[in-house]
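Missing here: one protein chain of the complex. Every other protein chain is in place.
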Amino acid sequence: MAEVEKGCELFSAGHRACGGCGPALAARLLLKATGENVIISAATGCMEVFSTPYPETAWGVPWIHSLFENCAAVASGIEASLKRQGRKEKVVCIGGDGATLDIGVLCISGAFERGHDITYICYDNEAYMNTGIQRSGATPYGASTTTSPAGKCSRGNPLPKKDMPRILAAHGAPYVATASIAYPNDFVQKVERAINTPGPCYIQVHAPCCTGWGFESGETLNMAKLAIETGLWVNYEMVDGEVVKAKKVRRRPVEEYLQKQKRFRHLFKPARQDDVIAQIQAIADANAERFGIDIKKKESSE
Amino acid sequence: MALRVGCVAPPGKALDNKTGAWRVFKPVFDPETCSRCGMCATVCPEGCVRETEEGTFEPDLDYCKGCGICAEVCPKDSIRMEKEEK
Partner (left out) sequence: MLEFMEGSHAVAEIVKRCRPQVISAYPITPQTHIVEDLAQMVANCEIDAEYITVESEFSALSACLGASAAGSRVYSATTSQGLALMFEVCFNAAGMRQPIVMTIANRSLGAPLSIWNDQQDSISLRDSGWLQFYAQDNQETVDLHMIAYKVCEDHDILLPAFVCFDGFILSHTYEPVSLPMQEEADAYLPAFNPYQRLDAAAPLSFGMYATPEYYTEFRYEINQAQYRAKEAFVRAGREFGEQFGRDYSGLVEGYRLDDADIALVAMGSICGTAKDAIDEMRAAGRKVGLLNIRVFRPFPGPEIADALKGVSKVAVLDKNISLGSGGAVGTEVKAALQGSGISVYDYIIALGGRDVRKRDIAAVVDLAEKGEGDMFYGLRTEVL
């Protein structure tokens, strides 16, 4: 724990995130892992907005924001510049799921293909939250958002989450991982591993948004943990494109997770949508199968 | 304060924004039952839970938004959320 505490002041209090904000915790943990010797290239988004209204920056390390979709390209330039100057700061991108899985894909693909020594962190809160909870490529199947609303002839987001880790692993990224703010030390260790691995690395950290998902602010970590315990989120690591480690769980039914969030309320009221719930359960089952996360009898956790 | 070229600023100024004013519920920490695991400090999105000299923990109410995550994660249930009288 002492190790985690080090550098905690680098992301300072006074930022304007909602109480109970998952991404704010992700930012704090990120800087605990990187320490001071880092340059952050940020995408436009909730985190950027709540942490940097001029002149009140919450960032105690060098930080740059240019646009929504270009933080990986900006980081490419920073990395090239540092290399030319013989400087040793680590370069870390941070963007939300919209900036990462949707609008920023071109720049990220280019940066990963070129092999820059950067680490890209996607804080995944599963929709465009800053602008009012619109659907992104990371919004899970069945979730109601303001652009994939449930209605008479809609049962929420009709598409599954885009598999960004696999896309970036396919670019040849030496280290790709998923993490969750429910397991802070695991996330911190993954960031440390990523920034110390030469080449472009990617971490997608699950960071629930109480405002956008519709749950009480104190439940943020519980919700992140439930996502893992239901198999809807899997914490895993890929080295050179191969999954080498995935967190095992005694899985619980997805309903336990869905019922606690307003974005899935239409699946239970006014009438149960058994087929949609079953499809979401099937997604969890497929995750469990792909990553082998189910704890069999007499097998210990991890 | 004169504007800095390019909308650039040095660190530190976020602390001017005392987010404790947002709070509706406040966490009350009980040092007697605290196991000193520090989970409350680790998971605070504000980074405003501090270790005391005794090794227990307390919130910085200047910034605590009262989200209640610390109370939820405390394995000893030694943090309770209390409606704040204003």
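Labels A and B are assigned to the chains in the order they are written; within every chain, residues are numbered from 1.
The working rule: a contact is a pair of C-beta atoms (placed from the backbone, for glycine too) under 8 Å apart; a residue touches a chain by one contact, two chains touch by 3 or more.
This structure is a prediction, so every number in the text was calculated from the model and none was measured.
J.: Which positions on chain B touch the chain that was left off?
T.: Contact residues on chain B toward the absent chain are 3, 5-11.
J.: Which residue numbers on chain A touch the omitted chain?
T.: 36-39, 41, 48-49, 52-55, 57, 59-67, 69-70, 73-78, 80-85, 89, 106-107, 109-111, 113-114
Here is the rule we use: only the chains that are shown with their structure count from here on.
J.: If you average the CA atoms of chain A and of chain B, how many Å lie between those two points?
T.: Centre separation, chain A to chain B: 23 Å.
J.: Please give the residue numbers of chain B that touch chain A in the complex, ascending.
T.: 1, 4, 7, 9-19, 22-23, 37-38, 41-48, 51, 60, 62-63, 65-69, 71-73, 81
J.: Once bound in the complex, which stretches of chain A touch chain B?
T.: 1, 4-5, 8-9, 11-22, 24-25, 28, 51, 54-60, 181, 184-185, 210, 216-222
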